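A protein chain is absent from this complex, but the other protein chains hold their places.
Going in written order, the chains are labelled A and B, and every chain counts its residues from 1.
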């Protein structure tokens, strides 16, 4: 996320109790996890194996748990627990704002848009024109919705990312990475009933123009769905995944995190996608293979008894 | 759906900008997609391969994109885009009615029925006697609910059919078929929390008497579920499918569209039903086969290493 106004790194260092190395006059303009960083951003790293990736990323200010050589033009903030330091910054710059009414007075709602009874529209939500938000929808703070969007009842936009750091030495082991990203729904999208589109950890979860989602669909934090995708009910898509344009996922498909499904790919019902798959092809199975390969495989399995009889001389 | 009063075909032709062939004095009494037509209905067809089916159906008025021979007693309305013409008629005769309060003043609610806080009851909804509608349920306009029905929190009845025509030459490719059908819940049905029962495209989605649905279930548009069916959580049933009486579906089963599951069939958890299956049997697998066949198949797979060793002389 971008900060509302630049903040000095010295202030940041004092706030999180870190030692500052590098340029003390640096100004921070954003806070982002490593997957989304740009110049001016604060980011953090606490695993040695990712030190180099983070120090060489676009991030300008790095919170880290070891004294390291400071890359040119960057500022390094050293503290014992970069994860908690990062979370405390997110909480400070993006505090939870309690709502006191179903439609926040800071929400901006376009002309011709209908909000049905019982829908919750959080603070700083922007909804375009000619949208239809059905009863009992919940839209968390800061979501951005385009024009001609339809959202059916019970759907939840902008719930927190499901993202935890495990600390096995504590009684309560899972430590939450507070999310400060947004959900962006582009024009002409229709989202069915009882779907969940989680906000990004620090970036945006995006549903591309003209995509249509059926009911009971989960879209994880930071996932980007292209234009004109068609997604059937009970599909679950984990975080930070990309669906290129015109992807079709049939019912109950599961898609892993951090992968890409290529343009125009079609995935048959109940399939599981563990890793990136190319566009323009049709897939089936869990784990998926091309659908025609899966069909052949099912045929081979049916032939095992014939093989058995030939080899073993018995049924 | 039935029209509130008959409408002349000449009015229809003028409204959609079509050329009229056949009987100009014909009156239309209903609008239905091809799967649900009856005499007096307007229907549409835009694929040459379905021309004959539609022209020979029970529909009396056919909107079509080619000049054809007019079947006896019928009226044919020729225009470039029958799909859009049909959608414009649905929107005209069944316009969306904005709600201004949680329980519509046009809803009819029977004696002894309890509506818990936060539930939305749309326009023209009928609910029978001694029902219990839990908090935050959403019931769209026009749904019909019998007596002694229990609906748990968050469930959504009557959301739009997930039915689109793809137009690959447009920037926004999926063109929505506006649905005007209803949801009908018969007596003694219990529906769990966070289920979705979509309305039919033009006909009814029906849950038969005494059927019990667990949580997170999806029932697609126009699907008909018989009496005394038992459906476990996370089951997804696509559109226009039929479950005969006493069908049992265990958790996370997926059922394709346009098929029939015979009376008393039992389908084990996580199975996928791609095509019609006979009643009175037990099924497992994705795609399903009879459960005992699936069990045998799993046994055969476990024997492949034995075969390999015998044939290849190595493990």
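The rule is short, and it goes like this: a residue touches a chain if its C-beta (ideal position, glycine included) is under 8 Å from a C-beta of that chain, and two chains touch if they have at least 3 such contacts.
Keep in mind that this is a model prediction, so the values were computed, not measured.
**Q** Of the residues A:196, A:209, A:223 or A:242, I need the one that contacts the missing chain.
**A** That would be A:196, which touches the missing chain.
**Q** Please pick, from B:36, B:94 or B:152, the residue that touches the omitted chain in the full complex.
**A** Checking the options B:36, B:94 or B:152, the one contacting the hidden chain is B:152.
**Q** In the whole complex, not just what's shown, which of B:85, B:109, B:144 or B:193 touches the removed chain?
**A** Candidates B:85, B:109, B:144 or B:193; residue touching the omitted chain: B:193.
**Q** Using the document's contact rule, name the residues of chain B that touch the chain not shown here.
**A** Touching the missing chain: residues 114, 116-118, 132, 134-136, 150, 152-154, 187-188, 190, 192-194, 209-210, 212, 214-216, 227-228, 230, 232-234, 246, 251-252, 269-270, 301-302, 304-305, 307-308, 311-312.
**Q** Contact with the hidden chain only, please: which chain A residues?
**A** Per the touch rule, chain A residues meeting the hidden chain are 96, 98-102, 118, 120, 122, 136, 138, 140, 154, 156, 159-160, 162, 164, 171-174, 176, 194, 196, 198, 216, 218, 220, 234, 236, 238, 252, 254, 256, 270, 272, 274, 286-287, 297, 300-301, 303-304, 307, 310-311.
The rule we apply is simple: only the chains that are shown with their structure count from here on.
**Q** Calculate how many whole Å lie between the centre of chain A and the centre of chain B, each centre taken as the average of the chain's C-alpha atoms.
**A** 32
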